[in-house]
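Let's turn to chain A:
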Amino acid sequence: MADEIQGYLDRKLVENLDRREFLQMGLTVAGAAAFVACGGSPTSGPSGPTGPEFKLGVVLPYSGVYAELGNSITNGMRMYFDSVGNQAGNRKITMITADEQVQLADAVAATKKVVEQDGVDMVAGYVSSPNAAGNRNYLDGQKIPTLVANAGVNSLSRAAKSPFIYRTSFSNWQPAHPVGTYVAEKLGKKRIQLVYAKYGAGLESVASFKETFTAAGGTIVGPDVATPFPNNGDQTPFVQAIQIDKIDGIYSFMSGTDAVTFLKKAYELGTLTRLALVSGAGFFVEQDVLAAITDAAPAGAITGLHWALTLPNKENQDFISKYSKKFSGRQADVFAVQGFDTARVIVEALNGVKGNTDNKDAFMKAIAGVSFKSPRGDFKFDANTNNVVQTIYIRKTVKDPKLGWTNQVIDQYPGVADPGK
Partner candidate 1 sequence: MTEVRVSVAGVTVRFGAVAALSRVDIDVPAGERRAVIGPNGAGKTTLLNVIAGELRPTEGLVHLGEQDATPLPAWRRARLGLGRTFQRSTLFDQLSVAENVTLAVRARLHGGWRFWPARERAVNTEVEGRLEAGGIAHLARRRAAGLGHGERRILEIELALAAVPSALLIDEPMAGLSGAERRLTLERLQALPEDVTVVIVEHDLDAVFALAQRISVLDHGVKIADGTPAEVRANPRVQEVYLGAI
Partner candidate 2 sequence: MARSEPATPDRLAVDRLTAGYGASVAVRQVTLRVGPGEAVALLGRNGAGKSTTLMAIAGALRPMAGSVQIDGQAVAGLPSYRVARSGVSLVPQGRRIFATLSVRENLTLASGSGNLAEIYSLFPALGVRSAAAGSALSGGEQQMLAIGRALMARPRLLLLDEPSEGLAPQVVRVLGDLIARLRHKMGLAILIAEQNLALAFEVADRIYVMERGEVVHEAPASAFRDDHALQKRYLGV
Partner candidate 3 sequence: MFLLAAGLSIIFGLMNVLNLAHGSFYMVGAYIAYSVVVATKSFWLALVVAPVLLAVVGAALELVFFRRVYGRGHLAQVLLTFGFTLVFVDLIRSQFGPTTRSIPPPSGLEGAVQVLGATFSAYSLFVLAVATVVGALLLVGWRSLRVGAVLRAGVEDKEMAGLLGINLPRVFTLTFAFGAGLAGLAGVIAAPEFAIYPGMDANVLILALVVVVLGGLGSIEGALLGAALVGLGYVIGTSLFPQFAIGLIFALMAAVLVVRPSGLLGRRM
């Protein structure tokens, strides 16, 4: 089995230069996994770490609709681990990836595989919220230190909080929350219609927006435009359901393919140009969407997110250029940042406990105490929610002469923490 995998990967490596970086990582990972499975012990260089190997189970989607997110997060992690020589606390760090895919059943199998088959010390990953939530009880029950690197479902910071699960990405509540205030107070737009993909993340995001927006005197104009998730059909009727004449703008939560088809259709129908304001959670116009729709992009859209490609701080500029160099010209995205920060939390916590992860409470405490300057700004955990506390940036979609369509930071709300209930 090991040889076959190795052989397969070797072939693919030669065949496909575009994917070289990812596969190189896969190579070491799968190779190491196979090696361990065969009962060998990892060799380490003369100057390498001498402690036992630290195995990190990475459960992310590498196939299905979220595969791109999985790749970005993995790249970000890889980048940070490489930068510290793949070791921390005198332990060599090995990533063991497993395909989260789309459905919960597969994510559960992937989680169990890394925990039980590979005996990992820690798990990181989960793009989709149901998958993170669906694995929560298992990880909590098995006391597996876990970092959620994307899934934003609020409950993980609230009712379903676990002492063993921390989140490095965001809660759905976070990016939306300041947007409500900003739109109502700073922009003075008081009549907003909600447009969202009807699933957990969409509902939580608009609820969070509504909270601050109405508190600041705004009115939600009904009815909501709720698209099926995912929406594989025509977006026209949903675009046409936007009541341009009665509103000052929309707040929107969609991402990926849904955002692409929606924005394209809104552009073609002229709705975008006639809307005074497009606002939303940042995913609506993140770099992946903007790259796909190019000139159908909603110029001047106001969105909230915990990162932006154009953030001027040094950490970010550094990250972006190195990322692009390392992964053959790929542009960094918010998911890569989340992966990068996740890896950094792990390294710093490992250093903090000097590589001793046997005492799980101490290790978790070390994780909770990690804070640093991330490409997205100040990063720290909230003891109350086990969720990241971070700056939410208000961004404006513009066409940059150098970067093409992107989001420019126009305001920021530092230290946004999920309320925890």
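In this section, a contact is a pair of C-beta atoms (placed from the backbone, for glycine too) under 8 Å apart; a residue touches a chain by one contact, two chains touch by 3 or more; residues count from 1.
These made the cut because all candidates are chains of the complex that A comes from, given by their letters.
Keep in mind that this is a model prediction, so the values were computed, not measured.
Student: Pick out the one candidate among 1, 2 or 3 that is in contact with chain A within this complex.
Tutor: Selected candidate: 3.
Student: Mind pulling up the chain A residues that touch candidate 3 in the complex?
Tutor: Against candidate 3, chain A makes touches at 16, 18-19, 63-68, 71, 198, 225-228, 232-234, 236-238, 240-241, 256-257, 260-261, 264-265, 268-270, 288-289, 291-296.
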